[in-house]
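Here you go, one structure.
Of the protein chains in this complex, all but one are displayed in their positions.
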Amino acid sequence: MFTESTLVFIALSAIFAYSFYAVLVAGQLSLGQAGFASLAAFTGAALAPSPNDVGDLPALLIAIFIGMTVGALAAVILGLPTMRLRGVFLAIATLAFAEAVRILIINMDWTGGAQGMSVPKILEPWMAWVLLALVAYWFWRQGPSRYGRALEAIREDELAARAMGIDVGTHRLSAFIAAGAIAGLYGVLWAFYVRLIAPEDFGFAQAIDGLVTAVVGGSTAFVGPLLGSVFLTMVPEVQRAIGIEAGWIRPFLASLLLLLVILFLPGGLASLLPRRVARLVSGSDSEQAELESRLAQRVHPTEGQTVVNLQGLGKDYGGVHANRDIDLHITGGEVIGLIGPNGAGKTTLVNMISGLTRSTSGTAEVLGLDPGKVAVHKVAAAGVSRTFQHSKLFARLSALENVMVGGHLVSKPTFLRRLFWLPSARRDERRLAVHAASCLERVGLGDKAGNRASALSYGDQRRLEIARALASDPSLLILDEPAAGMNHVEADALSDLIGSLSTDGLTILLIEHNVGMVMKTCSRIVVLNFGEVIATGTPEEIANNPAVVEAYLGSAESEEAS
Amino acid sequence: MQQLLNGLFTGSIYALFAIGFTLVFGVLDRLNLAHPAVFAVSAFVGIELVEVAGLSIWYTLPIVFVVGGLLGIIIERVAFRPLKNRPDAHFAGLISSIALAGMFIALLQWRYGPNTRRFPADSFPSTTFTVFGAQVTLLQVAILVISVALMVALTLLVAKSRLGRGMRAIAENPTAARVLGINVDRVTMTTFAISSALGAVAGALFAMNVNSAQLGMGTAIELKGLAVIIVGGMGSLPGALVGGLLLGLAEVFAVANIGSSWRDMVAFGLLFLILLVRPQGLFGARKVREV
Partner (left out) sequence: MTESHATEPILKVENLVVSYGRVEAVRGVSFQAASGSLITLVGANGAGKSSIINAVSGIVRPKAGTITFEGRDITKTSAHALVGEGLVQVPEGRQILGTLTIHENLQLGGWHTNDTAAIREVYERFPVLAERRDLPAGALSGGEQQMLAIGRALVARPRLILLDEPSMGLAPKIVDEVFRVIEEIRASGTTVVLIEQNARRALRAADHGYVLASGEIAHEGPAADLLADERVVQAYLGV
């Protein structure tokens, strides 16, 4: 059963599957890898020196170098114009690219046209497996690094990732490039094993095969592609061993297997393995304090300094005024409550302040920049952090990992150093983990650090969002209905937490329906209705303002006598 | 002129195929990659009906329509309904429909073997017409007429009938549709059935047009179908019609002027161009599904 060719094909198909994994880990459904492989294979085979001149291994290595470079370049060429595409559109565009490459190669002379190109057979099983091990190693080190977490965050919730300060564009492109290089590696290795390469070898069917292997293996653990490859290569071997010969049964069973896996095992084979969550080995208290104090500290605005300045700000959706003529000035250390009935425009206003939505009139200045003019992650980098009305947690990550992603901006990149097992990388990771753990402690979730975010109760999820927002050491913290679904006790605890954060120097903007909590927690309250500010003032002033009472409890004017 | 007409005939089949794709995507926001497999299955079934049951090619079409409808129901039940509430439903649906397609093609291979099949020699009427100096067979005219008729019928169904209103309601806002009392599951199933039925007729017509059916024909047309719906606009019925005809014509002219081996590139060239310049397609609207 384990012939030389079986061994080689398992390794090669695993490498190809890794090129899909590289983008799936970031949630991008790119199917162009067959095209990268094809270009790399033909270019590598054509440009590499003959093994007779330089020896087998050197020729292969040179070809690999050429192939991976070509693959990476092709990925950039595909990745840049498709930057804005998501989901199905991206899948189709990249699939079309792979097909286009195939046709291109058929029509070119130097590639041998449809006949293909003959290539000396150099590859031996041990070489393939060594290279596979290197690729797997790469992803093994990537997973628990800051970069790897950022990719997973993008997969789970792209918008939330942006709000944590992650530059989604560059991360996506880098994932593409990795996919391109690895697909290129696969292409070259394939070429130097099968002796004859033709454009058909890298066509639609192969593209689907690679995707299937990656999906069956699973994209939540780095061993996924390897598992998928072993499994899928072994299925026809097993079938042959137990005597199933007929040509149609094998593809039928393979497809049936794929169907069963996707229906019943959505995370693939890798999901059968327990996910290794970031764990915190507790050190002594003084060690923790020392570690924490070294995490990058921002200079926060002091009392009286402008944090937010909005003038005449408005948002118009084709005739519907979500916000109109908003003037708002927030200074350092204030705790501002933003209240108003449903549909009053609170979330839209907050979206404009945090850069998620562009205003259509007026000016805005937040921590020194105009949030409507820069990318979301730059607004986060300036010191704005927020929670969302509908939880946007990174569902499949643990609570601790969620907060660690929140700390993206204050932590150092660790991936490259992890590749070489440098101890400074481990120290930095630990520092981040300790920092994240202390944020969790602050909201009362210290004991749930290892739990998956999606498995937490609603109240805990709301608190996790806050912990995550705190991790970036923000100057302005925006909380969008943090007390939703909380009872009196929980809401009181939240109120105390907000108070203590304010004492620490944070400026806080709070949207809430729980008016009692807002009255207790905030130094100033702004009331919105129909997109406009109808009142601002201290809690006492607001409670006694008839316009506010009317907005909330309903109009007192009516024909009927009570 | 000959080119123009040939392009029109092939294009109308592309359009009929694509309209099934775009119907499911427009109403249900799902890409059904088992659609090309239905295309292939119906081609083989059509040939068998003529060969074995001795039916005239015209009578095979309604039967193939029904077979397609049944396959559509199977696809919906097996590949899409179980995934309804999963967060990765789009992606998973893609894979499960690919899997089902693989199973269909494997079964085709079991029943018909791996070789190309053709219609029996005397299946096609030999009448030809001369239109503006070009030769046109009765078969080709029939293909054009049937394709266009089916697409018009679908457009009317969606615009005027109760079912069509239900489809449009679900396309815009599935939750509102449920609140209104629309049986979303039943309408979904019907949508898939209609989509596959149309794809099946397209397959039979295609096989008649080139007088052959091969196992790989689904894959070959799959990417073109995707190109057509993106160029025309995902979810737009007139877009699929126009896009299909456009592709048919563009291909014919490319072959005449650049060379036949570049023919398939035309689809991708158009696709890329549209994705970069106007991603919502010629007739598409920027739709934001409220979640």
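Chains: A and B, in written order; residue numbering restarts at 1 for each.
Just so we're on the same page, a contact is a pair of C-beta atoms (placed from the backbone, for glycine too) under 8 Å apart; a residue touches a chain by one contact, two chains touch by 3 or more.
Everything quoted here is computed from the prediction, not taken from an experiment.
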Quiz item: Of the residues B:L157, B:V184 or B:V255, which one touches the chain left out of the display?
Solution: B:V184
Quiz item: Among A:P341, A:G446 or A:G537, which one is in touch with the chain left out?
Solution: A:P341
Self-check item: Hidden-chain contact residue, picked from the options B:H90, B:R118 or B:R168
Solution: B:R168
Quiz item: So which bits of chain B touch the chain we can't see?
Solution: 162, 165-166, 168-169, 172-173, 175-176, 178-184
Quiz item: Footprint of the hidden chain on chain A, which residues?
Solution: 341-343, 454-458, 481, 483-488, 491, 513-517, 519, 530, 550, 552-558, 560, 562
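To be clear about the criterion, only the chains that are shown with their structure count from here on.
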Quiz item: Which of the residues in chain A come into contact with chain B in the complex?
Solution: 29, 81-82, 84-85, 87-89, 91-93, 95-97, 99-100, 103-104, 106-107, 204-205, 208, 211-212, 215, 246-249, 251-252, 254-256, 258-259, 262-263, 266, 395
Quiz prompt | chain A-facing residues of chain B, complex | solution = 25, 31, 78-79, 82-83, 86-88, 90-92, 94-96, 98-103, 105-107, 109-110, 114, 219, 222-223, 226-227, 230, 259, 261-262, 264-265, 267-269, 271-272, 275-276, 279
